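Here is the structure we will look at, set down as structure tokens.
Here the complex is missing a single protein chain, while all its other protein chains stay put.
Every chain is named by a letter (A and B) in the order it is written, and numbering of its residues begins at 1.
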């Protein structure tokens, strides 16, 4: 306990406090602008940490990380453009809610859910960090393979009206994921002799094109020359029904658990957490068919899940020195620069710094409660008052600048445009886009893990299911696929009995 | 309409699948198996979509594009913008886009568009060039100036 009270007194001084407030606000903006992502912003802040009080620098990292995970929900709800890959699942129900005039309610739910997920995650980091970190070591290639397959099973909830097209979309995503150098053999696949393809297609580039360009083109088609008045903005407060908030509590608990679970595993990220939480909420619901049509539970699950990933992803980094994602790698490199050695001794080496950073992850999550809602409605929603024809070029420029700065090359802009035009037509023929992104994220993980596992077992397939954890994971995966079918059969039988 | 669209969609994916599987035959060892399986699965799924559409008795109307003229204009202007970003420089091209896109779509309040362009571009400049210090395509105007001076 003394560990944290001591750290808290350092964190609650002027420097770190202002840094946290400023960075959380900045993070919300970064998350809300399609193309801009927290990794980029944190990487740029990194040099500052060399000369700055490390607690101030880490406060900024925490603020940007937590703020941006929530910020991604804002355009997801208002425009159906996910600000980050992790907010794709938020579009499923967030946009339909906004469409029927409940934008402000959807934003509120997103804001609270993000804050709750973040807080739960930070508490897990502070109380069980080192213990959970040891658990992650039991996960070898075979187990990672099953996690990827488990994530793939959640594709079932997003296939839409035509399952064949949904699966086709996922396979396309898997195929896109194989582009580039194969890490296990050095073989270049589907690169057509183009060096820029050796690293594969960047997820953000495809995401921005596929998701942001179709809405922009539709805006151009609508050709609104006037813009909305303040009254037409549909930000009217839709009051919560009695018991509605209480009804969200189980979803929050479940999504927090899933987010933390996914977060502690190096390599699995917030986007997987959001999909899995959404899937779990739908499976647990009495009325799964209302998902995708503006069910607040869907927004709550997705947003809570992706924020619950954040602090948890720091657990293997701080406790073992194994960065699970790029943000964690950046935090580790900031710590090394201050002469700290990541690894099991870190907690004893500099308790003020480590404890302080965890505190900052907690406080910035709380700050989302206070700051998130206002930023969304006072600033971003107001953009919609511009005439639609002016929104078209401005969003397009934001997309381009975001995509360009990832790798600093023009070819990415063309990839984005091509993905966008394809996305526009594919949507029109009921071809769901979310499975494409899911395939791109999980495909490489599934393929590399299974091949590594087979290298280790010298080609023995049975080791994929005979190891204790992988056996459990395999069973759970089967359950997740079968459970909705069982439920569906039961529901069909019920009316027949009556 | 819907029927024909789905048949074409299915055939496109059959094409992609076969092409991917064929490419994968030249990859060595385990690195080729996985994409080849994916390609073949994609071919199967594409064929399923096409056959399902062929068998469908009813053909409901489903418009691919609502306003072809507007969509065409927007697509063309976007492509020209992307083509000009490198030669003209990011800020020049973007400023032109904020003016050209609304004009092309029939917006005639030039002062309004100019104001939005100016405010928006200065915001972008502040965020990307001042705050984040990200290198963006260099402005042609500046280098012309340098040669002239």
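The definition used in the following text is that contacts are C-beta pairs under 8 Å (C-beta built on N, C-alpha and C of every residue); 3 or more make two chains touch, one makes a residue touch a chain.
In this section, contacts and distances are computed from a predicted model.
**Student:** Select, from "succinate dehydrogenase", "Tripartite tricarboxylate transporter family receptor", "Putative xylitol transport system substrate-binding protein" or "Membrane-bound O-acyltransferase family protein", the UniProt-recorded name of the complex's unshown chain.
**Tutor:** According to UniProt, the chain not displayed is called "Tripartite tricarboxylate transporter family receptor".
**Student:** Going by the contact rule already stated, which one of A:63, A:118, A:214 or A:266 would touch the omitted chain in the full complex?
**Tutor:** The single option touching the absent chain is A:266.
**Student:** Given the contact definition stated above, which residue among A:5, A:127, A:289 or A:336 touches the chain not shown here?
**Tutor:** A:336
**Student:** Please pick, from A:249, A:374, A:455 or A:472, the residue that touches the omitted chain in the full complex.
**Tutor:** The single option touching the absent chain is A:455.
**Student:** In the complete assembly, which of A:196, A:240, A:369 or A:425 touches the absent chain?
**Tutor:** Of the candidates A:196, A:240, A:369 or A:425, A:196 is in touch with the missing chain.
**Student:** Could I get the residues of subunit B that touch the absent chain, sorted low to high?
**Tutor:** With respect to the unshown chain, the touching residues of subunit B are 133-135, 143, 146-147.
**Student:** Just the residue numbers, please: which parts of subunit A touch the chain that's not shown?
**Tutor:** 39, 42-43, 46-47, 50-51, 136-141, 180-181, 183-186, 188, 195-196, 198-200, 266-267, 316, 320-323, 326-330, 332-333, 336-337, 339, 341-345, 407-409, 448, 452, 455-456, 458
Throughout what follows, only the chains that are shown with their structure count from here on.
**Student:** Which part of subunit B faces subunit A closely enough to touch in the complex?
**Tutor:** Against subunit A, subunit B makes touches at 5-6, 9, 13, 16, 20, 23-24, 27-32, 34-35, 38-39, 41-42, 45-46, 48-49, 52, 62-67, 70-71, 73-75, 78-79, 81-82, 85-86, 90, 94, 97-98, 100-102, 105-107, 112-113, 116, 120, 124, 128, 132-137.
**Student:** Can you list the residues on subunit A that touch subunit B in the complex?
**Tutor:** Touching subunit B from subunit A are residues 40-41, 44, 164-165, 167-168, 171-172, 174-175, 178, 182, 184-185, 187, 189-190, 216-218, 220-223, 225, 386-387, 389-390, 392-394, 396-398, 400-401, 404-405, 408, 410, 413-414, 417, 421, 425-426, 428-429, 431, 447, 451, 454.
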